[in-house]
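Of the protein chains in this complex, one is absent; all others appear in place.
Which chain is which? They are A and B, in the order written, and residues in each are numbered from 1.
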Amino acid sequence: MTTRDIVFAAVGAITALSALLSVTTKHVVHSALWLLVSLGSLAGCYLVLGQELVGLVQLLVYVGAIVVLVLFALMLTRAPIGPHAEIDTPAWQRVVGALLGAATTVLLAALLLPLFSGVTVELDGGAPGGTPAIAQAVFGTWVWPFELLSVLLLVALIGAFAVSRLVLRSEDETVTARGEVRR
Amino acid sequence: MIHLQLPAALAALLAGIGVYGVLARRNAVLVLIGVELILNAANLLLVTAGSRTGAPFAAGPVLTLFVITIAAAEICVALAVVLVLFRTTGAIDLTAVPDLTDEPEPEPDPQPDPEPEPDLRGEVRS
């Protein structure tokens, strides 16, 4: 056990615990906030693993943007404040869900732990893939996928816009159609 | 120096928690939170694998960045869909039985008193 192992175990425990809380809490808004904690501490995990850039991007994008977006969505869908009994699926579904989650964990662990058993990485003398190396790779080897990603973001933006517009129009039509029928 | 078994175990744990989150919530936005957890488990695994010595092209961190970007796009579209769903049906409860009549069946055209068949013979005779 090295220092990094201990630090990682601590940060990872926070991550796992806050993730668990975020999926079990009865408060809708708390769920989003626990997600924020979980993702933030995951950024800490990245730092411990020596990937400063990934950690910072995680903070920027996930914590800064996505969680905020989720919070907005909760507000727009009039999520109730305070504990709410109707937040979860029926008990038997949750039991099955827990079983499936456990099965996933066990499966992945059974696969990954043997793969990584005894594998260690020396990070103290500077990470092998530091930020300059990532920059080299992104704008060298990965430049086309990178450009493609920008297109993907644009398409997603337009797609989100179009989805809301299209469905809104058809919603109007159904409303009028129903109104006529009612009349 | 760090043992990579620890991050791998955390990734497996996060994925399991995410799966439970997806299945245990009936609010669509909270289901998305579960999905985010699963995605982060994948990210952590990428970073972990990329930390091994000899990983080419800095694939681990770069792919992680890509997945973060894609996750941003995904959550954007997903939240748009959720909002539209909320506006259309007034609720985002995934346990509700969907309203199967939301697509109105093509109603038979209202037949305003069908005209009697023109009697050709009668016309001819007259």
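As a convention for this text, contacts are C-beta pairs under 8 Å (C-beta built on N, C-alpha and C of every residue); 3 or more make two chains touch, one makes a residue touch a chain.
Just so we're on the same page, contacts and distances are computed from a predicted model.
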{"item": "Identity of the absent chain, which is to be given by its UniProt protein name, from \"histidine kinase\", \"NADH-quinone oxidoreductase subunit L\", \"ABC transporter permease\" or \"HEAT repeat protein\"", "value": "\"NADH-quinone oxidoreductase subunit L\""}
{"item": "Hidden partner chain, touching residue among A:L60, A:A103, A:V143 or A:A162", "value": "A:A103"}
{"item": "For chain B, the residues touching the chain missing from this view", "value": "19, 22-23, 26, 31, 94-98, 100, 124"}
{"item": "Positions on chain A contacted by the hidden chain, ascending", "value": "89, 93, 96-97, 100, 103-104, 107, 110-111"}
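Quick note on the criterion: only the chains that are shown with their structure count from here on.
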{"item": "Averaged-CA centre spacing for the pair chain B and chain A, given as whole angstrom", "value": "14"}
{"item": "Residue ranges of chain A in contact with chain B within the complex", "value": "1-2, 4-5, 8-9, 12, 15-16, 19-20, 22-24, 28, 31-32, 35, 38-39, 42, 45-46, 48-51, 53-54, 57-58, 61-62, 65-66, 69-70, 72-74, 76-77, 79, 86-90, 93-94, 96-98, 100-109, 112-113, 115-124, 127-129, 133-134, 136-138, 141-142, 145-146, 149, 152-153, 155-157, 159-161, 163-164, 167-168, 171, 174, 177-178, 181"}
{"item": "Complex interface listing, chain B residues touching chain A", "value": "1-30, 32-34, 36-37, 40, 43-45, 47-48, 50-53, 55, 57-62, 64-66, 68-77, 79-84, 86-88, 92-95, 102, 104"}
